[in-house]
Structures are given as structure tokens and as C-alpha cells.
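What you see is part of a larger complex, with each chain still in position.
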Amino acid sequence: MLIIMRSGPTEAQCVRVEEAVQAMGYSPVRVPGADGRMAICVTGNRGAVDDSLLSRLPGVLRCIRVTRPYKLVSREVHPEDTVVEIAGVPVGGEEPVVFAGPGSVETEARTLAVARAAASAGARVFRARLWSESLRPYEFGGVGEEGLHTLARVREETGLPVVTEIVDPRSAGQVAEIVDGVQIAARHMENEALLEVAAGLDCPVIVQRGPWATIREWLMAAESLLARRKRDVILCERGVRTGLERRTLLDLHSVAVVRQTSHLPVVVDPSRAVADRGRIRPLSRAALAAGAAGLMIEVHNRPDTAYTDPGQTVDIPTLEGIFRDLEVASAYERLDA
Amino acid sequence: MLIIMRSGPTEAQCVRVEEAVQAMGYSPVRVPGADGRMAICVTGNRGAVDDSLLSRLPGVLRCIRVTRPYKLVSREVHPEDTVVEIAGVPVGGEEPVVFAGPGSVETEARTLAVARAAASAGARVFRARLWSESLRPYEFGGVGEEGLHTLARVREETGLPVVTEIVDPRSAGQVAEIVDGVQIAARHMENEALLEVAAGLDCPVIVQRGPWATIREWLMAAESLLARRKRDVILCERGVRTGLERRTLLDLHSVAVVRQTSHLPVVVDPSRAVADRGRIRPLSRAALAAGAAGLMIEVHNRPDTAYTDPGQTVDIPTLEGIFRDLEVASAYERLDA
């Protein structure tokens, strides 16, 4: 149930609605709109909510039934696109944003070399992992928290905002003090302890889709952030498991579905699904054509020496090619306008 | 093993190589190239072929080991793109081709109305099914062979080549006498009796990927046609089953993989995977951006009345929009050139 308030409701009117919702055993969440508009979303109900009382409260314009299990991420509740700013870079606005960086933070010197090259090529946000992307007890597991200093140096040198993954509720706060945005890794999409901590961080949170997750489950992970009053949430498609190939399969249909059903921006990370450096660019084109708000590209000035996943890491000229592709993709925006 | 002949080999040289291959217990298949070039592919071997004799035969330039289980469909054996002509319409050439039509052939009057509208919008090939796409014993199963007359009338009226699915080795020949191209439905991708008959037809064959098939198995289905001397084969991606959603998932990665590994043109049919009319266009854009040689679009002048799958059938204005998108996509070709 979404309770739409008349234009410019008073605080007292809003509080009275909230109290009425609580008295019914549900939880109210305010959803501010453009131009001072306000709605109050009823959460926590299992079946339909009786609106006979609510719709007669002062300041209430009307009540709208929300038909999906997720509410706050839904376009039904928030029809306009949400634009999330990562240290001033808008994600979900008119221009697609490219996040670029090596798969993992490497030594400071090597990481800075990649960052400079990526910035020159046109990257708007730097992204690199501190912890390995999967469970391999006997392999390089990432530099860990020690790499935070390197990320700070990257921002200092290049001016790019920096983003990294969080994997542990115990260290997430420390990470968020340094970086401009955090990412919930795909394998942690249903890690409720990590999501709870992420909801309290003072920076945007990117929620990767789990390789086994339905679109609905993915949106529910984002919903669990919004239900805790987090606003600046980005979704990231990165491929799902199928029975057909060893690697995940990039689901671009999900981009179209999310754009229909949610107001949150959705970006695409083709690296892991595509696996082969030579196929990152065609799939990046496809992601933008499907409506993605941005791309995450693993790039290296010397890809073959990358500490993690060299096979899926593109070189700088390929990244430059992707930036030329962005201009082609923008023609679709003009057709749609 | 691929045996590359010196430029302009004599027939006697080719025959001698073929005899040598047969003497080794394998089957030779000629693979003509551009400018009178000729190669002879060794098929039927399980392990490596000993080339010590073959490479010393007159007219042989060199022998190349083929590393994949499929051979004749592979770019290793045939590096240039294959262009397949459907009654004069080139598929796999510079311009993407849109196949359009209702999901199923309907009455003659209704089918002609769709065909005229699709032709005006810019469709290059008309496609519609005579038999239902899946097994539903109690539902409309398609008009069957009786619809062949309707397909002939569509060509007569609109000038468009017509394509339909074959589903039965007993009727495939009769179908092929009327239409300009046939399609092996996804659920028949491993129907060897149907493939055997298709290999003998005098028109192009489009091989849909089975919703359960790996890319390799799909290429093996095409290989089984080429191994029977069929040349004009087109591949069609239409989505695979995953554990995540009820509908299939459109695999655009497969388009990039096929373009790397095979010389055959690959087109994309988004209808069944996308399911929702409102998402056909973004996924069509994505398919073209990923490198598809064409699209198959279920279209109707009155989509809600379509005999089959109205939900995934677009209207004429959407089809017109897709044609505007083709021009954007062509910018990628120019970037790649």
C-alpha cells in the first residue's frame, strides 16, 4: 500500500498517517518525491491492507495498492528514475558511467599506473577489489584492508571517485571511511549481516546480482537496504549460472526488466560472464543498448600481468573503444526522447 | 585436419588427396574459398591425424590442425564470413536483416494484413509458423500444411521471401517446395531425422538453438548439415533455460562466441525469451549491438488478437522503431571497419 499525500503535507499530517499505519501493525516508510511531494509506504503487511481508515486521514490524497513483493524499489512507489551520485558522478542520469580498474588492487605503483591510464581513456569511477572474488583457499586472496591506502592514493592522483567491494560486516565501516562507494559482491547478495551494515554506511551501495538469484530476489536485496532508509542504491547485473557453460551467462533481459519495474539505476559488469577479453566490447555495447546506466570494466595497462583474471581484463585501447561506443549508444537515448 | 591446396589445384590433385584421406579411414569434405582457393577438410577422425603423407601430396600447400569438435562450421576451416541468400536477401552481409511476421500463420486475410504492414515498415523476410511452438495437446496447434498456400500468397502480394518452421521429416519436402527458407525449431535441434532431410532441401536452413543446448551442441547441429554438403545455414539464438525465471534467457554472449568461432551468420529471435512486448525493442537493440546478423520479430497489426503468444507480439509502430534502431547499430559497423 502506498499512501499519496496531498501536495505540501504538514509534518503533523505525515506523523498521524505513520501512527495509523503502526497501529495496524505495519511499518510506515516515507518516500519523498520531486517538488515537495510525499508518499508513505506501508511495509510489513502480508496480505492486502484495508485503506478505509487511511484514505480518510487529513492530508491523504489517495491510497494505491502495490502489487509486487518489493515496494520501495518499485516504480509503482517511485515512478521517476533515481539518480545516485558517487562523489559527484551521477549514475542513472543521461550519460552512462564507466567504472574501470584492475580486477584487484595490486601494488601501489601498479595500481596507480592502471588508474592513470583508465582516467586518461575516460573512466569516471575507479573500481578494484581488495578481496578475491571467490573462495580459493590456496590462491591470491587480495591485498585486503591494506589496499585502502592505495585506493586513497588513486583518488588523490587521478581525481576519480573510488569504489570497492565489502565482504565482512566487521571491516565494512573502515572501508567506507576511505572510498566513495561500496559494492556488495554477488556471492554476498543474501548476506543479511553485510546488507544491514551497508544500509548504515554514508556512501552509495552497489548490489551485485547473485549468480543464482532471480530478478525478484535481487530487488529484494536492494529492498532490504531501502527498508532501512538507505536511498543511494545501484544494481549491478553480472551474469547468472545456467546449465550450459562453465561461466555465468550475462542476462541483459534483466536490465530491461529492472528498468520497467524499479526506479534504481542498473549497471552491467560483463567481465565474469564473458570471461574472454575479446568479447567484453560487443557485450558492453549490448548492455548499453539494453538500457544499462553504466558499465564495470576490468582493465589493465598490462592485462597479461593482472593479479586476477587476466583473461577477462581488457587493455587500454579496448577501453578507449568502449568510450567511442558510448557515443553510438547515446543515439538510442535521442530516439527514445 | 584441414588440407590447404595450392592456388588453382587441378581436379586430379583434389581427388588424389580425397582418396588418401579415405584410405586413412576418414571422410574428406571440400571447402571452396574465395578466388578459386580450395581446402579439403578431414572429418571422422577421433584423435589427431598424421599429416606426414598428406602434406607431401601434389598440390597441397599445408595441413592445419583443427582444434574444435566441429570443423566445417569453424572459422579455422573457413575464415571469411559466410553470407546466406534467402531468395536474394543476403543474411550475414553488411546490413542486418529483419524477419517479421505473426507467431503463427492465421487466416489468409489476417496473415496478408500483417504481411503488408510488416513489408511497409521495412521487413525483408516474412516468417510465420505452420505448427505450434510447443506441445499443448488441447490448444491451437497451428494451421499445418494448409497454410502453405497462404505463405505463397504473402510472397505474391508483398514480394517478400517467406520462411517457416519444419517439424516433420515427412512433410519437410512439401514445405520447402513453397517457401524460400526453412527453420529447424528449437525443440527439434537434435532431431537427426529432420536435420538429415533439411540437409537435402534446396533452400537455406535456419537452425534455432535448443533451449537446453550448449553453444557447442548448437554448432554440432549445424555441422551435421554441413557434413552432408549443405552450405546455406543460418544460426538463430532464441534463449536458453535457466533456473531463475519461467521464460528462457536470451544469451547474447552466444552471438559474440559464434562470431568468433564460426563463419555462419547468426540471427536473434528475442520473442520467446523476452515474453513481454514492451521489452522486445531494447533486447533487439542489444542483439544488434552484440553483432547479430539479423532479428526475428513476431509482429501483428492487431497484436492482442494474435492466434499465438499475443503478449510477445509487437505492433507495427514498434517494428518501425526497430528499423530506426538499425541505423544506430550500423554506426558500430563503421567503428569496427
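Per-chain numbering from 1; labels A and B assigned in written order.
In the analysis below, contacts are C-beta pairs under 8 Å (C-beta built on N, C-alpha and C of every residue); 3 or more make two chains touch, one makes a residue touch a chain.
These figures come from a predicted structure and were not determined experimentally.
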{"item": "Where 2 copies are displayed, count of copies in the complete assembly", "value": "4"}
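Operating definition for what follows: only the chains that are shown with their structure count from here on.
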{"item": "Rounded Å distance between chain A and chain B, as computed from the means of their C-alpha atoms", "value": "37"}
{"item": "Of all residues in chain B, those that touch chain A in their complex", "value": "212-215, 240-245, 249-253, 255-257, 259-260, 273-274, 276, 278-279, 282-283, 285-291, 321, 324-325, 328-329, 331-332, 335"}
